[in-house]
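A protein chain is absent from this complex, but the other protein chains hold their places.
Let's look at chain A:
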Amino acid sequence: MTLEIAAILGIDGVANGAIYILVAIGLVLIFTVTRVIFVPFGDIAAFTALTLAALENRQVPGTISLVIALAVIAALIEVVSLVRRGDLHAVPRALLFYLGLPLLVVALVRFGIGFELPMAARIALAILLVLPIAPLLDRIIFRPIADASVLLLLIVSVSLHFALSGLGLLFFGPEGVRTQPLTEAAFDVAGILISGQTILIVVTSVIFSIGLYLFFDYTLTGKALHATAVNRTGARLMGIRPARSGAIAYILGSLMAGTSGVLIAPVNTIFYDSGFLLGLKAFVGAIIGGLVGYPSTALGALFVGLLESFASFQSSALKEVIVFSLLIPILIWRSLASTHSEEDIEE
């Protein structure tokens, strides 16, 4: 391997890593706030890409039916549970959040299809349409079992992924898509060609990371989310609703997954089930980071990206094997290195 090849692989790896950072940070965000390892996260990214492709062809994306179906089910469940509790005055608000807002987004997208929209508007609509999916799934599936063990939540989450890829096939069909390039620009840096796409990916990832840092450190909502992650009971005693924190975490996470979907769709062909590998690799990155801190997660995800890039140079067929085999030594190392505090044992 020459230095030049290493540099090219390195740049490629950083770009991959930047994508994994977006998804991995979203995963950690949702996990710390809700204790759910949201395996279908990669599916959200894939669905965004598929939605964007449909919008580019001025077709009605399958996401619309999916969102309508989920919104109706979630609204029904919420209203029934409110009526049972005798909490009738909360019904209009619940209908607004679980039915009104998702349908408003659907209407906006449906309206937008009628026009020749600029790329930025298409991207915004695609991400907007995907945002309600995770919070609605949370309401339908995870809220009723919010106090279950992490393992049970994980098992449900895995089955939810399989259900979603089935729905993906139903709503989007089996064809793969590739969206229009976001930029054609390319830069020659010391003899190595760096595409504008790569730079865009890295810059987006950096912007999101900084934005998230500012959100957690400087806003009351961000602090409340952090507090829910640190101590649920403590948060409830201060009037912070874990369910609301969870919904915000799902929306923020979906924003990051959706963005990553938009960023990879021009360079990779995306199928209805492409999200799984993306989510799984981001998950490996998050595990390397210990599923807790955001900087460590970002480093873990970057490492996975670089490893994947160099592994594919050594043996393209074995690159997934190399990345996933990495989990075993890392889990052993983590279980040896971590010290269990008294509080952990109590729980």
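As a convention for this text, a contact is a pair of C-beta atoms (placed from the backbone, for glycine too) under 8 Å apart; a residue touches a chain by one contact, two chains touch by 3 or more; residues count from 1.
We adopt the following convention: contacts and distances are computed from a predicted model.
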Undisplayed chain, where the name is taken from the UniProt record, one of "Protocatechuate 3,4-dioxygenase subunit alpha", "Branched-chain amino acid transport system ATP-binding protein", "Cytochrome c-type biogenesis protein CcsB" or "Acetyl-CoA carboxylase biotin carboxyl carrier protein subunit": "Branched-chain amino acid transport system ATP-binding protein"
Of A:I210, A:M238, A:L318 or A:L331, the residue in touch with the unshown chain: A:M238
Missing-chain contacts mapped onto chain A: 85-87, 220, 223-224, 226-227, 230-231, 233-241, 343
